[in-house]
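Excerpt of the complex: some chains, original placement.
The letters A, B, C and D name the chains in turn, as written, and every chain counts its residues from 1.
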């Protein structure tokens, strides 16, 4: 070693806590938390004071009080004698109904249009583009109101209708279709249907296993159709047609009987699925485009058919890209279902606001809203994160 | 808590009114507020400031009205609000006397040939959300063992529009409101108001609970309007009436009494009120009476002396 | 950086290089007066080429001369507009069935590997045998392992493409094509996206393949490879075949002006 | 055919030929794009029928059978046995209301002026070629809001003592900040220390005065309470001390004038806000129509921007408590529907404040919308921050830049530029979401249009549809042009970052 060692010269020492980032961090955090806590306390204090001054009872006891109002769409039992809490549960169920049906429809629409935007066919491409660009740039509330006020409510009233041969009516009271009323013997048909569906799953699995083992492939479509449609039909016939068809009939005020979909629901359903469908279409398009051309070419060069190529190569890759934004669209749709208030669709916020108004418990009702929506969001994102982690591509 | 002091300090009265109910609270083409409830705002402003224009109107939907009052966003809620026990207690309101006796009714299209509400089973009914109307409706149909499909909408204009477009067979609200709504239909004459009145709807101005001074001011403004009518004091003759020898009138108009001061107002508070808006009868006739498009008869809202229900405690 | 030494070593290792071989007189691929346009742009102009079974052809030429387009026409990744292309006795037309047949017999290796990133190496290799050749999975996996051993990466079978180096990925791509047991292999600049060390790995594998008698059409600028392996070198320019010859002659004594220019730029 | 065998040499170059006839022209285009396969052909036929059908109905409804002029509903009623078309007469009659709401007719020029100012400044900033971006930005973000505020409301604000303290405390802080940028500035100068302390005192008194109840005092024609008076004097003293410190220090003396800038700006601002400019005051409950929509959207975006930056920085902070709070805040607002937020602002915000303190309804909605979009903005900005390579942080660190200097001069300028498209998209979302304020009773554009439907003079079957189509068209034009702009920026930024 060529360098001679000299005694270490002590550096200027003595630290000030002001310039120590650890201490500083702690101080800042403590101050922030304290400030927030003080702010929170101030708010709570004011709220309590205000509520006390206004002589409003707080707490969730009001949920047991008799509601007294009726709800137009009751998927579960509800009468004016039921409690506020019960009414809110009806609202949650209605929110879920519109959310789920909207999501299904928006997904179908979005995938069709998204694929349409990539079509070789100029017209299809153009049509899809126009759809996407129109509906992405219009507020969802306006779309809802357009369907409700602009379209559905100017349809004819049910009383002056000509009877329709197939029993389907679209009036300003909604969509009315015949309903199938099952009689006691119908359980056999239902059981046959269940058996048929299970059998198709089993068959698909068997086929797949067989293919892996021997390479031989068997058709699935026809046996499946036979099992799902044929089997119940046969049972139905064999048990002696244990069902009747209930046709809607015009009465003094409304069409009665059959299956009815209210215009409020229809407007929400159409608007939400059309609006969200436009976003999903863009996501799907981006997802498919994110799979490079090389992948298609390589698969084609290996001799894969177009269907196989899509199913085995493109779709699995596109899905990784599609799923996360798709989830947030689903969440958006669920949140947008709160706009049902504007057209009187009895979802959580609409019913909540009635409850709020009848009972005066604004803090509690708003808290319920927030908790329900936050809960939905949180559950979804937890699920999604898990799914994403599993799907993530392995890289070096 | 001292609302009167706050109002005086602020220089304006914040008054919650309907977003648009002809005859009770609505804006005319020039954006001026008018209506029976609006005149109550003016009356209170006149009592406090001697100036009926010192009012800031806050249009409120049915859903907004109680929180607005509770929050102190308005000092007075003069918005065709039904006085009920639960509102009086659980919502923390105080109702300052009934300024309009109303009752819930139904309106249907003439072409349906309905003559009684009892024929309405199975009908679709449009109703405003968050109102007592919504509750009475459910009760009435249940009591008579009838079915109905509610269509619950938040704003009264939208309720009316939904009925007019045929979304519902029946429109229900307070009868006064039905008459007002009928005016808003595309063909007013094609609609009939059914005779049944299914509820008591005493409409009353409301204030926050727990401020008795302010409560008194509003309550006695109402009573002053009634007493003025009873004693024949009108907007036109109120100045002359101050010279009236009638001791009752003298007391009321502030000569030799300190009632006004005791409430925190000036002693000539009644003079200011009546010269600003007239007496109750004048207010009624001007806004909803037979000479107006609404054409509502005094009926229950006549003074007790004329067979009606309007009765005011004496000022003495 | 010269790779000649590498390839020479590899060729030597794989057996006597350029030993006289019998090339069958059967014709594997034939292009007759093939013309292709991209819009108004004439990419392939009267291309005529006859590749016999077992022949190893190297195609070179300046960028944009239509090399890729030509070999992509051979398995119909591109459509030609005039002329005939016959592969293994099947003429390529619009008929989807014939296209499928041809693609089953022709393997292709791309510049950018184009492995399927969502499948493991093994799955990449068994996908086509299972779904196109209808092979049982077991068997497909055996075949795949065989070829993975052949390209010397059997131990990576359960990794994903993203976890391999470029050279390893390209070798997987070759193995994937081989699993279909193709009669002809097409290579489109298989080494041009690789780092120098990796080029060697891949060329080694290709040399080995050539020595086993695989029919190959290979677009590449690795002149060392061409010299060692090719039966014929084809030089393209502006959409036409300008010159073709045995590598010896081609490199030693190019005839056409364009070829001379090109070779002078590429060899140093 | 020429034999191309080994040893072949081309004799002459083949000239490019035009493609065969069927590969050229419209026919080929149609064949490739419309009739490539039988399935394609079927699709084409179906699609063109659909397009014709839709187009015909739209044109028929919107143009052929539409009514363009008329005084009332009778004009729009269909003739016997015919179907009605769009009732544009309704839109025409109410057009002014759709734009300005209930804003007094004589005062509407103020809105027009504001919009013109906004358009000039906004376009100047949005179009990359226009020079003087910095000045433009200062005008748009610092000056325009106040001008717009005074123009739209009429000014003559009454600023109480409590608010004054806040203003002056901020001015004192700004003075210190300006001073700290000068050479020779020392934090440990006793005068500066005292000034900092006084500024803090002023802030504390502001809070105290806000929360508590104190005796009123009138000073300089302003209503103070005792606490705020202390704060006011403290701020003034702080500014004075800073100036004194700078005068005492020979190195600093040159920049003393610039130290007075914050105070001057503040005084000017106060004068401007409180002065009687002869403008009729217009309460916010008269605001409405498109004007209200724009006010809500623009205020929302402007307020959410700085908040979003802070939240995004906080979410990337190394301090666990800060990070956690930011995450909770962001995820909370992103997890609930805007409409519940608006309800909360409507019903609960007043409950949160001390009794007697009330906030304008519009302001409440603005608070809700700003917090809501701040959460979304934060996520957009976080994306930009994440895209900045670590080397940039290290480069700045190695030069000795402090955290805030690093963020302000190195990281944020790059990150924000990267996320301009994201910001524009957030703005589009916000613009669309403003339509929800009609649910809580504000007469925004959509709300105003809807209110027109129940007007008996215009009640026809087509009124609602016509009004809504018109509203949709207007929203669409706004959103679509903004989304195009964001795509344009995306492209531009893309090329800008190439090397």
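As a working rule, contacts are C-beta pairs under 8 Å (C-beta built on N, C-alpha and C of every residue); 3 or more make two chains touch, one makes a residue touch a chain.
From a predicted model like this one, the values you see are computed outputs, not experimental measurements.
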For the full complex in this file, what are the copy numbers of the chain types, given as a label formula?
A x1, B x1, C x2, D x1
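We adopt the following convention: only the chains that are shown with their structure count from here on.
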Looking at every pair of chains, which two share the most C-beta contact pairs?
A-D
From the mean C-alpha coordinate of chain C to that of chain D, what's the distance rounded to whole Å?
57
Between chain A and chain C, what is the gap in Å from one C-alpha centre to the other?
49
Go ahead and note the Å separation of the Cα centroids belonging to chain B and chain C.
91
Shared-interface residues of chain C (touching two or more other chains) are none
Junction residues of chain D - those touching two or more other chains
347, 350-351, 355, 439, 450, 453, 461, 464
Along chain A, where are the residues that touch chain C in the complex?
211-217, 292, 294-295, 297-305, 308, 312-313, 316-317, 320, 393-396
Chain A residues touching chain D in their complex are 25, 28-29, 32-33, 36, 42-43, 46-47, 49-51, 53, 119-124, 127, 133-134, 136-143, 145-146, 149-151, 153-154, 335-336, 338-339, 341-342, 349, 353, 356, 362-363, 366, 369-370, 373-374, 377-378
Residues of chain C touching chain D in the complex:
32-33, 35, 37, 39-42, 45-46, 48-50, 81-82, 232, 238-246, 249, 255-256
